[in-house]
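Quick one: structure below, then a few questions.
For this view, one protein chain was removed and the others were kept in their places.
Chain IDs A and B follow the sequence of writing; residue 1 opens each chain.
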Amino acid sequence: MSADLIKKNFLFVNRKAPYGTLHGRESIDATLMAAAFEQAVSVLYLDDGVFMLQKGQQADAIQSQDFSTALENFTTYGIQNIYVDQLSMQQRGLAAEDLLFDVKILSAEEIAELVDAQDIILSY
Amino acid sequence: MILHTVNQSPLQTQSLQSCLRFIKPGSSLLLIENGVYGALTNTPCSADIEIAMNSISVYALEPDLQARGITHKLLPGIKLADYNTFVDLAAEHSSVQSWL
Partner (left out) sequence: MIFSLSITEAPYSYQAATTAYHFAKAALGKSHSIYRVFFSNNGVHSGSALACPPQGEINISEQWLELAKEHNIDLVVCVAAALRRGILDTDEAKRRGKPFGNVAQGYTISGLGQLIEAGIVSDRLVTFGA
């Protein structure tokens, strides 16, 4: 069967903070590509990955491309299943109002169920 | 059920700790590369692995244990895997989640 006809559940797991490495930025690109291929896309932020969603990033201070600008493309590409680990946020002093956009905040059990429903899990 | 792999030492990063938070009963955990240090006895994470083994299978990649000289220091219950086992586990589970 050709790739055109298949729709799989893709989960992009982000665990690394932005800017210190480029993993988060390249994760965004891969996520957008999966949406462009009309796959069922979910994005999960946990551990330091939750910092990717911090409001008020000023990447030009370190002459870097802005991760948060790239994340705005999620809306354009219709990516709505954006999940964040509740404990990761609490441990890092983040509240929902600190984040760039609305997300679904999940418990560990809910995340385990989310992961179990995926066909492809890409980890960054 | 998912095959989870962890390739970082739990004494260095929290990848193993995070994995254990989300791993469902009946899943499998394969420790590879520096992740095999998670199979050691008498470390701060040994108790967590022992508890986890009540509900999941925990494997350690034997070539990585041998490279690091720690084959004789493992928690009872850790299953030894080679690359063939790694492939079999990936095939038998519905997907693979790599904790990097």
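Simple rule for what comes next: a residue touches a chain if its C-beta (ideal position, glycine included) is under 8 Å from a C-beta of that chain, and two chains touch if they have at least 3 such contacts.
Nothing here was measured: the structure is a model prediction, and the numbers come from that model.
Participant: Give the labels of the shown chains that the missing chain contacts, considering the complete complex.
Facilitator: A, B
Participant: Using the document's contact rule, name the residues of chain B that touch the chain not shown here.
Facilitator: 7-8, 32-34, 63, 82-84, 86-88, 90-91, 95-96, 98, 100
Participant: Over the whole complex, note the residues of chain A touching the chain we left out.
Facilitator: Touching the missing chain: residues 3, 6, 8, 10, 22-23, 26, 29-30, 33-34, 36-37, 39, 119-124.
Operating definition for what follows: only the chains that are shown with their structure count from here on.
Participant: Suppose each chain is reduced to the average of its Cα coordinates; what separation in Å results between chain A and chain B?
Facilitator: 25
Participant: If we count contacts the way the header does, which residues on chain B are in touch with chain A in the complex?
Facilitator: 1-2, 14-15, 18, 21-24, 94-100
Participant: Of all residues in chain A, which touch chain B in the complex?
Facilitator: Against chain B, the touching part of chain A is residues 13, 15, 46-47, 87, 108, 111-112, 115-116, 118-121, 123-124.
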